[in-house]
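As you look at this complex, bear in mind that one protein chain is not there, while each of the others sits in place.
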Amino acid sequence: MSILREARLVAAKDLRIERRSRVALQQIVPFGVIVLVLFAFAIDPDRGLLPRLAPGLFWAALLLASILAVNRSFAVEEANGARDGLRLSGLDGAAIFLGKAAAIAAELALLELVLGVGVIVLYDVTPRNALVLFLTAVAATIALAATGTVYGIVAAGLRVRETLVPLLVLPAVTPVMLGATRAFESALGGVPSEAWPWVQLLGACAVLSVIVGVLAFGPLLEES
Amino acid sequence: MTDTQLPPVRPKQRMHLRYTLAAVACLAIVAWMFTELRGAVVYLRPVSYAVSHRSAQGTRTFRMGGTVVPGTIAKSSDGARFEVMEGGAKAQVDYSGGPRDLFRDCAPVVVEGHWAGNVFTASRLLIRHGSAYDASKRADANCRASTS
Amino acid sequence: MDHNWGYVAAGYGITTGALLVYGGWLWNRLRRAQQSATDGD
Partner (left out) sequence: MSRNARRVFGGVTLVLLAITAVLALWVSPADKEQGDAMRLLYLHVPTAWLAYLAFFVTALASALWLWPRTRSTTWDLLAGASAEVGVLFTGLMLMLGSLWGRPIWGTWWEWDARLTTTAVLFFLYLGYLALRRTADTSEQRGKRCAIAALIAFADVPIVHFSVNWWQTLHQTGTVFNPKLDVQIHGTMAVTLLLSVLSFTMLYVCLTLSRLRLAELEEGREQRELELAIAERIAAEHPEPAVTV
């Protein structure tokens, strides 16, 4: 499958840029941690509340940080006409989409690990039901990265891209936020079997957002 | 020479194939939503479910929906005690909070709270209402007729 | 039973107000755009 090879090429390019510029490591990850700490400040007086709210706060922090990741992913294409280069490279639009989404997903996975440790240490959460947590995280990460990439290219090339992306992405990912939070709640403190419908919902979101991206990214890239 | 190095033009058929696959996948997801997802989004638990899962729920807060059993309402200064029923199950509710306009026998209600033993301790009481509108008769006529 | 006329009045009032504001804004802009269109030609 040449499309997967092309996708790997684009993903490797994006990740190489991130490794050299260290924006993801030195700005996006710390941002996520700061959000986590801010939530703790806001709810500090009631110690018992933090572990119960941890799933929602974890995903809210991740969502806010993922906006930065999406913006960053398209900011690197903005400079020096890199987007024109991508457009003229002859790569399949779907492959470019998959590549960029995979790179964002990899950054989000790293962020989830850091935030996960943060939640355990700062919010006093005991991890349980690793399988549910893992599947939830995988499906939610794919859905977030794919949706972010779609709206990233929708807003690409506009002067107000940085402020427009959150306005477009955040409403579109509410099902992901909801599903992931409820699944985590069930896994960590509730009835674990109640998590499965939410994991399925997340799976559907992931599949749908990837389909939309595969179909729409090419035409949108041509136009931007 | 240069011609061979240019990337190949994407055939139109490939896009058609992609659209077909996407349509099939979307249809499958929609069909699956209609069948499987129905239990996923839970705003409230029916009384029967809440009663049968009482031990699993522990003291966690959730919303329970049912109908007020006629003749069981005992109002107090800061709330009310009453029974709700649904699907053949009944539960005792201890509600503390403000009064509601439409709260009475046979009213369809949603209570938010948790189990305390066999009693459901509620801090919020919401009234659902049906989709029927009528100037002369109440929507809960069935409940009244069956219990009186 | 409390008939809650206050909520009804608020609902009808805000709806009428919002529609009037939007309609008025549209009417004004349209008239100005039409004027400048005929001026330009």
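A, B and C label the chains in the order they appear, each numbered from 1.
In this section, a contact is a pair of C-beta atoms (placed from the backbone, for glycine too) under 8 Å apart; a residue touches a chain by one contact, two chains touch by 3 or more.
Just so it is clear, the model here is predicted, and its values are computed rather than measured.
Although it is not drawn, the missing chain touches A, B, C when the whole complex is taken into account. Of A:23, A:168 or A:191, it is A:168 that touches the chain left out of the display. Mapped onto chain C, the footprint of the missing chain covers residues 1-5, 7-8, 10-12, 14-15, 18-19, 22-23, 26-27, 29-30, 33-34, 36-37, 40.
Chain B meets the missing chain through residues 33-34, 37-38, 40-46, 65, 98, 100-102, 110, 124-140.
For chain A, the list of residues touching the undisplayed chain reads 150-151, 154-155, 157-160, 164, 167-168, 170-172, 174, 178, 212, 216, 219-220, 223-224.
Quick note on the criterion: only the chains that are shown with their structure count from here on.
Taking the mean of the C-alpha atoms as each chain's centre, chain B and chain C sit 37 Å apart. Look at where the CA atoms of chain A average out and do the same for chain B: the two points lie 30 Å apart.
Residue positions of chain B in touch with at least two other chains are not found. Across the interface of their complex, chain B is touched by residues 89-92, 94, 189-191, 194, 197-198, 200-201, 204, 207-208, 211, 214-215 of chain A. Chain B makes touch with chain A in their complex at residues 6-8, 10, 18-19, 22, 25-26, 29, 32-33, 36-37, 39-42, 53, 56-57, 60.
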